[in-house]
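Note that this complex is displayed minus one protein chain, with the remaining chains in position.
Entry: subunit A
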Amino acid sequence: MSSVNQDKQPKKDTKFRGWLRTIDSLKVMKWVVYLFFFLFLVLPLVSVFLVSFTGQPVNLLGSLVNPDIMATNIERLSNASFEHYSLLLGGTYFSALQNSLALAIGVSILVILMCIPLAYAFARTTMPYKKTLAALCTIPLIVPTFISAAGFIIMFGRTGWVNTMYQSLGFDGVLIDAYSMTSIVLIQVFFFFPFALWPMVAAFKIADISLEEASNNMGAKNWSTMVFITFPLAIPGIISAALLIFTVSFSDFGTPIILAPDGLNLIVVEAYREISGFFNWAGASILTIVMVAVAAIFFWLQRYVTKNMDYGTLSGKPKGTKLNDSKIVTRSLLVFTILVLVLPMSAIFSVLLQSFATTWGTGLLPRGFTMDHYATVFTRSGDNILNSILLAGGALIISVIVATLVSYFVVRENTSKLDFMSSIPLIVPGIALGIAYIQTFNTAPLQLTGTAFLLIVAYAVRRMPYMIRSTMGTMMAIKSDIEEAAVNLGASKLVAIITVVGPLMLPGIAAGSILVFVTVIKETSITVLMAPSDWAPMSLMVFQNLLRGEVYTASAMAMLIIVLVIILQTAANKITKNSLY
């Protein structure tokens, strides 16, 4: 008997090894990615959806392991009704939706109009001071919207210096009221435009130069080439940029929470109040469903428009770029770019001044200057700085890995399911995701609420679409024969991805990483909801200080965030530049 057993033992082992060898490592990766999205995206959202009917939390994961929880859930589900949805027809929810839609559409249109000349300037001209201006154009990205809002109050508040200036010129009243729809629009336009600008620059760059040369060659003037060739070729990039702005504006919460006047009702603020004020699970989840639905429609629209458009390609063959060096063009673009930068820069400058101010009442300048606020920040909040970096770094690692794999599967293997799944976060506002997480991971078997890990995952998932958009763009530009060449030369698919596709995607990954890191550091909605107190990042400190009225320390901390991100971004740029081809 024993000898038989001994015979069987090694046989099993070889069988197992044989089985192991047949596993496609790439396929395993695919399932891991699927599991990630299921657990941290689909599950929480389904839960929120169910809650909008039951009005009470449901524990889906728990139902799988514990029959008692299952029973409670079934009972709650059996009491489900559309009752809560009738709230939608009533006044406040409906007008909130209307206002938010108008805001998001208006902001997207303004941003795109503003970014077309900017993107052209950066991608296709020899505009002077391009590097400096490019750096300045990324700065608005760094600034959390509630800090820009604070800057706006310093400028346009009742005692704000711009309005003071306005009145001293002999006008009555205020130029712009800080607490109004106008100022919300201005902040969103001038602080969100970099989200659209860099993808559009990429789109202008990727458009095939030889087509333009062909057009010029056939007698077209430069401007008509620009209108009929360059611009249409960049349209997929422009449309996806507009979509990005729409959803960013639609779900932005830092600006409205601070600047929305009492009469102005916006859906995000409404949802936040329902949750943090009243713990109204049903109302909040209904608003979430509405927000997701709106964003989904816009998302579908974008798909529909770009479906038949092809992207330019980057083959193994090099290609040169010709830049527009007409003096009139570059000079006027330079002036335009500077004008665009005036408003965000003044807002940031105002915050900077305030961070050094002893006090700043009515008057163009503060009464006096001091370093005290910075001293306070460093002695009291050193941990917050470290927390921010660790949390953002963790989110970054998760997003880089997942985004690279997703881009690969979507572009090369046409895995549209994954494409769909990974773009869901784009249409889920941070508050909604936060609530869904808190509720889903509140109890066993996967009790993660209140851990830094869940916060990191939330950051990563929330910023994933931006990362993926960035990596997917470069992935599309890598011709599949480069990868086939690697396979042909003996590399397995996974090795080909790591050694060839990965490095070629580096510019895209780096560009996306910058966006992710920067946005995570300034993330507010999720942070406010989910950050455990011993992991409080800088943005939470600023937010709390602003609410407590400690505006000077808040400004100092805000400046610290801005400086930190500028440093990181410069470092990241250096790294990418060395690996560009």
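We adopt the following convention: a residue touches a chain if its C-beta (ideal position, glycine included) is under 8 Å from a C-beta of that chain, and two chains touch if they have at least 3 such contacts; residues count from 1.
Throughout what follows, contacts and distances are computed from a predicted model.
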| item | value |
| --- | --- |
| Protein name as given in UniProt for the chain not displayed, "YjbH domain-containing protein", "AzlD domain-containing protein", "ABC transporter ATP-binding protein" or "Alkaline phosphatase" | "ABC transporter ATP-binding protein" |
| Residue of A:Ala135, A:Ala296, A:Ile482 or A:Ile566 touching the missing chain in the full complex | A:Ile482 |
| Selected residue (touches chain absent from view) among A:Leu504, A:Ala531 or A:Leu564 | A:Leu504 |
| Identified contact with the non-displayed chain, of A:Ile105, A:Ala296, A:Ile401 or A:Ala491 | A:Ala491 |
| Where the unshown chain meets subunit A, residue by residue | 315-318, 479, 481-482, 484-493, 495-496, 498-500, 503-504, 506, 579, 581 |
